[in-house]
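Every protein chain but one is kept in place in this view of the complex.
Let's look at subunit A:
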Amino acid sequence: MAAANPSVFLLMVNGQVESAQFPEYDDLYCKYCFVYGQDWAPTAGLEEGISQITSKSQDVRQLLVWNFPIDVTFKSTNPYGWPQIVLSVYGLDMFGNDVVRGYGAVHVPFSPGRHKRTIPMFVPESTSKLQKFTSWFMGRRPEYTDPKVVAQGEGREVTRVRSQGFVTLLFNVVTKDMRKLGYDTGPADTQGILGPSLPQGIPR
């Protein structure tokens, strides 16, 4: 790859899945994976992972902490298909079955710097009350066959979901050669932590 005229740029993301807030559920673990377009390829690091099972803190915060590391590097020729991280949170129901508690996805930020993102988590809902009861009883809740569908826009028109929690993620982003290729990603976000205000409904 010629340094003078690069054709490929690199995106390095590290950070962590920090914590979650699920008022109604306890003893949860999360899985993450990355979804990206055809022009992207991971070159280093892990594309997916499963965290430990965590319980709620006993204090007033009621926080579920994972502190689970993320470290991956991508290379690409085109920002279309910018990577998204897809999170799936699972827990045990009262019968001891492993059920899904939430899915969520967010694009990896593209301005270099430190970013904190709090994303809502939602589950698909059963269509009828009878199905809701049988799925609660049998321990087989409605879930997506492939969690990556959460990162796509098509095919979601007919799904009904229920949002029931939040997960906080922390990202450090470094890019290489984007400026040489002519891309302007905006100001480097040195205050990404204090960053843009969240809409109401998202707890700080």
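In the analysis below, a contact is a pair of C-beta atoms (placed from the backbone, for glycine too) under 8 Å apart; a residue touches a chain by one contact, two chains touch by 3 or more; residues count from 1.
We take it that contacts and distances are computed from a predicted model.
This figure omits one chain of the complex; the name its UniProt record holds, of "DNA primase large subunit", "B9 domain-containing protein 2", "Mitochondrial ribosomal protein S35" or "Aldehyde dehydrogenase", is "B9 domain-containing protein 2".
Touching the chain that is not shown, out of A:Q16, A:T43, A:S135 or A:T185: A:T185 (per the contact rule at the top). Of the candidate positions A:T77, A:T134 or A:S163, contact with the hidden chain is made by A:S163. Residues of subunit A in touch with the missing chain: 23-24, 37, 78-82, 84, 104-107, 109-111, 119-120, 122, 125, 150-154, 156-157, 159-166, 181-187, 189, 196-197, 199-202.
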